[in-house]
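The chains shown are only part of the set, and none of them has been moved.
Order of writing sets the labels: A and B. Residues in every chain begin at 1.
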Amino acid sequence: MAAFLEDVKIIENICLGSRYYLLKVKSEKIIKEIKAGQFCMIKPLDNALILRRPISIHNIDKENGVLEFYYETVGKGTKELSTLKAGDIINIQGPLGEGFSINIKDKKIAIIGGGMGIAPLKELIKQVNKENKVVFIAGGRDKYAFEILKNINFKNTIVVSDDGSIGEKKNTVEKLKEILEKENINMIFTCGPHIMMEKVAEVAHKNNIYCEVSLEERMGCGTGACMGCSIETTKGMKKVCKDGPVFNSKEVIK
Amino acid sequence: MNKLKTNFCGIDMKNPIMTASGTFGWGKEYSDYFDPNVLGAIVLKGLTLEPRKGNPGTRIAETPSGMLNSIGLENPGFEHFKNITMKELEEDISTNLIVNLNGKTIEEYVELTEKIDKIDRIAGIELNISCPNVKDGGMAFGANPKIAAEVTRKVREVTKKPLIVKLSPNVTDISYIAKLVEDNGADAIAIINTLLGMAIDIEKKKPVLGNIFGGFSGPAVKPVALRIVYQVYKAVNIPILGMGGISSTKDAIEFMMAGASAVSLGTSIFTNPLLPVEVIEGLNKYCKEEKLKNISDIVGILHK
């Protein structure tokens, strides 16, 4: 597996409502290698921002040579990114890290995304959907957080929200438990707030289901060089940027 | 003819460009982007006798044109380093390797030096007495002139390898400490380690870093680093390994003009992983344009 630095041209960078954006860029090198669950480090243009921003790959459109990223504006870097327009050039580094286990067959899979955790799941669903049976539980803070589901365009999606304003009024973990009561799930993939992933993993472990979680840490290098994103695992200190961001839940939770 | 050829305190290097400890991992993390053997030397991540997990909580914060880290010297310890890391390095790495050596006590520094001294493949030792992220040893040593002198002397006694002592910028009078360290047997001075800094999360009403304070590096610190290189050049006769915020060929030249015989690239590699290659090419071009015999012609030129 190789990684690259690539100047990519922005094809589209649209606001999906509120603070949520969908970014499409033309890629030649990174697109050849990147896989579901991996991420890129995007260089902000403002030179006062010296660290690259880690953003997961949302969709790999090999046919058109287009990479898609789904992001939320939270600070200076993502805010700057949201001001860029079609034609602008950004420098991205990737693919980075280890993604989801996608070489699987004939499994019943639950994929659970909370908020921005939905970002890496489109590509994952695309990859595993054909040869497995997938149910996708999506939770979010407000209606805008669900706009991305149109882009994911996956029929077996269950939408839940805490206040019931959209979809069912429950959280993703409750929904997962409900499904487990009725169905036999063999694998769980999840990405979202850490507390949510912990609870999902707990359910998975209790039910003896193999589970992968995608973690987030502040990053310096993205290559395993700076030890900035290290976490303790059952297999010793691991780097979220290199050994993850996707981990077997048993290694990193409880 | 290679105009970048440098002998840095006894270490023969094809160019004066090194990596800064802690920003280039264990030497191979950037191999996807360029061949690390183009470097004059690789300075490895800080090593200790025993394995260290480093500090808990958030370890990285960005600041205007800079960053804070509170890694806390995470490393697998000497045994793993010798038996595994070195083997992996020997497979692919042909350029000079420099160990960044740390201890909690003077005895630990000495013991680890004795062990490192036996590894032929290690070209030199960067003695880190300036890490701001550990409770014992580290900066507390480097900031105390007496202890800085003592640890240098004792380490010197047990190794013939080139000994580069890395100093903390968080002191009142760095020239004084540098001179003492020289007098006690150092072959070179590495400056600067990180400044001590802090970042605050106003939403959480907490420091951003788990360890509260962190080491401050990146382009923001360059003015302080240049000043210190300039001061120390006046104070000592041994060569200087300059670093602190170098992000371009121009920056590298500035450090050399201020007095650095070689420079380390650190934080800015995160921003631009191709920086080392660009600086080596840039210095080559500079030598040609300025018709220098060797890049060393500009070392300390500001003082002339």
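Here, contacts are C-beta pairs under 8 Å (C-beta built on N, C-alpha and C of every residue); 3 or more make two chains touch, one makes a residue touch a chain.
None of these values were measured; they are calculated from a predicted model.
Write the complex's composition as a formula over the displayed labels, counting all copies in the file.
For the whole structure file, chain stoichiometry equals A x2, B x2.
Please note the rule applied: only the chains that are shown with their structure count from here on.
Could you give the separation in Å between the centres of chain A and chain B, each centre being the mean of its C-alpha atoms?
Here chain A and chain B have centroids separated by 36 Å.
Mind pulling up the chain B residues that touch chain A in the complex?
Per the stated touch rule, the residues are 22-25, 29-30, 32-33, 45, 53-54, 58-62, 64-67, 69, 71, 74, 218-219, 267-274.
Going by the contact rule at the top, pick out the chain A residues touching chain B in the complex.
Against chain B, chain A makes touches at 2-5, 43, 47-52, 93, 217-230, 232, 237, 242.
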